[in-house]
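Let me begin by presenting the structure, written as structure tokens, before commenting on it.
Apart from one protein chain that is not included, each protein chain of the complex appears where it belongs.
Chain lettering (A and B) follows the sequence in which the chains are written, and residue indices restart at 1 in each chain.
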Amino acid sequence: MRLFARRNFLIGAILVGLVLAAALLAGWIAPFDPVKNNFRNRLGAPDDIYLLGTDRFGRDVLSRILHGAQVSLRIGLAVAVLSGVMGGIIGLVCGWWRGIDAWLMRVMDGLMAFPGLLLAIALAATLGPSESTVMIALTVAYTPRTARVMRGAVLVARAQDYVEAARSVGVRTARLLWRHVVPACTAPLVVQQTYVFAIAILAEAVLSFVGVGPPPPQPTLGAIIADGRDNMVEAPWIALSPGVVIAMLVLGLNLLGDGLRDALDPRMRRIMR
Amino acid sequence: MLRRRSFTAGLTAAASLPLPAIAQSVGQQGRKGGDVIVAMTAAPPTIDAMATTAQAARNISMHMYESLYTRDEGANPQPELAEGVDIAADGMTYTFKLRGGVKFHNGKPMTSGDAKASMERYAKLGGSKDALKAVAAFETPNASTLVLKMGSIFPGLIEAISSPRAPFVIVPEEECGKPLGQIGNIGTGPFQFAEYKPDSHIKMTRYDGYAANKAFDKRDGYTGKKTPYFDSVTIRIITEGGARTAGLQTGELHVLETLDVAAAKRLKDDKGIKTYTMMPWAFLTLMMNNNWGLTANPAIRKAIQAALEVEEIAAIASDGLYRLDPAWQYPGTNYFPGDAGLDAYVKQNQAKAKAALQAAGYNGEELQVICDSSIKWHLDTGTVAAEQLRAAGFKVKLNVMDWPTVNAARVKPEGWNLWPLAMGIEPYEGPYNVVGFFAGSAPVQIKPDPVIEDSNKKLATQLKLDDRKAAVKAFQDRLYDQAIAVKVCDIGVIQATRANVMNYAPYRTQRMWDCWFA
Partner (left out) sequence: MLRLIIVRLLAAVPVLFVVSLVSFGLTLLVPGDIASEMAGPTATAADVARVRAELGLNQPPLERMVQWYGGVLRGNLGRSILLNQSVGQAVLERLPVTLSLTLMGLGIACLIGIPAGLLAAAKARRWPDQVTMAGAMLGLSLPDFWLGLLLIYVFGVLLHWLPTGGFVAPGTDLLGWLRSIALPAASLALTQLGPIARMTRSAALEVASSDFIRTARAKGLAEPRVYARHVLAGSMVPILTVVGIGFGLSLGGALVVEQVFSLPGVGRLVIGAVLRRDWPVIQGGLLLTTCIFVLVNLVVDLLYLWVDPRLRENA
């Protein structure tokens, strides 16, 4: 089991690493300016200059994908971190102070009962499309889920003998939480946020597709697909290749998450549900 | 005292839009039957025809409703439910004689009471209700006569009320008390309402009680002798361009409101499909806020004009289907003010732009471009223009928002500089809503301009066509002289049908009368 887990992790790390490296180096390796129009070369098929062809604006699709991956990764990471922090705190509070739990978790249930995507679309439309709007909208949409996972982990940690013991000898709550509870919950939180990272990348693509993502000419993977959808037949390279990159990235992140989960604690599955 | 005169002869001598030659296949016999499926690109905001200027609503309502006057193939006003109009010599009384034998879809004969009530409803909530501002009273001396008593002179009245922008449709009197958006769908047109499933489709069936206008011998624009052949017309709302094209190819769809230009190129050898190019279809423009920030300065506005390469914007936004045309009326129409000397204005000149910027003491302030993402023409224009302005040395912020947000932003006196807009129906109508857009209490450029105000007033009150033409010319000269707004180009669209849709002719909307399945 461990070997298989490690192989998953390895494949995941390679996939994510590849996309990450390409995205980080976009400024250097992208052959063209991703927002430079060239109306004399619109919808050009892939050739040895434009490796992945050009779009309606005559922009190089490969360069747009490289830069777009950067934006998508930035959004995904921001959502994973932000919802991790917020959900982590909310989950900690709810798991520890049972009086607050009933109230706060109700609100979280309320948010969770919304289909996350619909909530994000509504929020993004409301706040006006921009990269930070998408981050905020997706964070709001996915925080409740993280809070739930964290709360579960806190409940488990709280019941551990050593925590009980520390409590009974009168260790201060803040210290207790920081020294004993939080470390015990970090693993499930990190694993959950890896999945949130993956979900956020898919969700960003949806938001851009519906038209409430980061505004053009900023490339994002979803926006490139949306740009190419009207010309699926005449210029399939526009919409197809960013989809493949999204799939690579999300697959990689999911594999990483699985690998982490199996490596850290096989029993964690119960909390993760 | 009334003096009879033929409206079209007296007012519009030889107006004709340069539309593609229409093959009126003579000798071909229409065949009844079939359900024709039309795809349109957007959902109508309402199907209350009077209330909205949206194209999606026109696509539907021009089948179900008719007006006293409407436009012919060349966009000239022609009678439809009226036999004609008598205009008093002083221009203060318009007497419409209604056509006899016209029945609404509910079987009720149409009378002047219906026409009066419809006009009064329009005056209350119609989309172009300013057209009726000069009317003091509607009178019905008998069942087949409607009289408009003017409070002030308005020679553009017939042109205004014949416009399909938000059509001045005649509906039964009983419906006229209903609030906006809640009217029953009863008209006199060749097809009658059957069902409306929002976001999916609207279905209309052939109105067998339709009384064709015998004053004509064939269809002509929105008027003429119309004959419905299809059993029913289903207009489906398909927002995905790719799905529309695919549907036409597979034969699920018979008629497309627009076919993507790239797809049209690919399909030009497809024997199952016929395509029709409509050029010109719309003005592509960049409106500027003359009141706020950088664009309050005419020198900067001129620098913007010089920084833009209109051909690149045109080619990208229209997918290659464009015509460079600096004029603010279409060539070949009545009010065409000419385009002599305008070439220099539309030539891109980055050096000139940079010099002008320096001269104006440009301090790196950001240009705020607002742009909606729902209409591709707008989005592409905003995107390309922003890039070009950056290249010329401007700092540019492109704010892409959804339509309601943009529309709320662009009426604000501050906070925006540039706003791309495609004007489709207004230039087709003539000069009134083009000039009017820049005049009145809320001009699009925010800061009222005295010369344009004057042009607008003259257009509304001068009885002689030449005087009104001069007003349009003055308006256009002023736009360029002060760089009030940028005209990018005329853009076209491609309409398409399956090859078995016979006798189809393209127009502002898909007309499903007088065509049939082979």
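We adopt the following convention: contacts are C-beta pairs under 8 Å (C-beta built on N, C-alpha and C of every residue); 3 or more make two chains touch, one makes a residue touch a chain.
These figures come from a predicted structure and were not determined experimentally.
Trainee: With respect to the chain omitted from the figure, which of B:Q29, B:Q182 or B:N363 is a touching residue?
Mentor: Here the residue in touch with the unshown chain is B:Q182.
Trainee: Check each of B:L98, B:A166, B:L308 or B:V493 against the chain that is not shown and name the one that touches it.
Mentor: Of the listed residues, the one touching the omitted chain is B:A166.
Trainee: Taking the entire complex into account, which one of B:A134, B:I237, B:A327 or B:L342 touches the absent chain?
Mentor: Candidates B:A134, B:I237, B:A327 or B:L342; residue touching the omitted chain: B:I237.
Trainee: So one chain is hidden, and I want to know which residue out of A:V61, A:A78, A:L123 or A:V163 touches that hidden chain in the complete assembly.
Mentor: A:L123
Trainee: In the full complex, which residues of chain A touch the absent chain?
Mentor: Contacting residues on chain A, toward the hidden partner: 4, 106-107, 109-111, 113-119, 121-123, 125-128, 198, 202, 205-206, 209-211, 222, 225, 229, 232-233, 236, 239-240, 243, 246-247, 250-251, 254-255, 269, 273.
Trainee: Write the list of chain B residues that the hidden chain touches.
Mentor: Where chain B meets the chain not shown: residues 43, 45-46, 48, 51-54, 57, 124-125, 127, 129, 166, 179-182, 197-201, 236-240, 242-243, 246-247, 249-250, 252, 374-375, 402-409, 411, 421, 423, 425-426, 433, 436-437, 440-442, 444.
Here is the rule we go by: only the chains that are shown with their structure count from here on.
Trainee: Quick one: report the Å distance separating chain A from chain B, using the average Cα coordinate of each chain.
Mentor: A distance of 45 Å separates the two centres.
Trainee: With touch defined as at the start, can you tell me which chain B residues reach chain A in the complex?
Mentor: Checking each residue of chain B against chain A gives 240-242, 245-246, 260, 262-263, 265-266, 311-312, 315-316, 319-320, 373-374, 379-380, 383-384, 386-387, 398-402, 405.
Trainee: Considering the complex alone, what residue numbers of chain A touch chain B?
Mentor: It is residues 35-37, 39, 42-43, 56-58, 125, 128-129, 211-212, 215-217, 229-235 of chain A that touch chain B.
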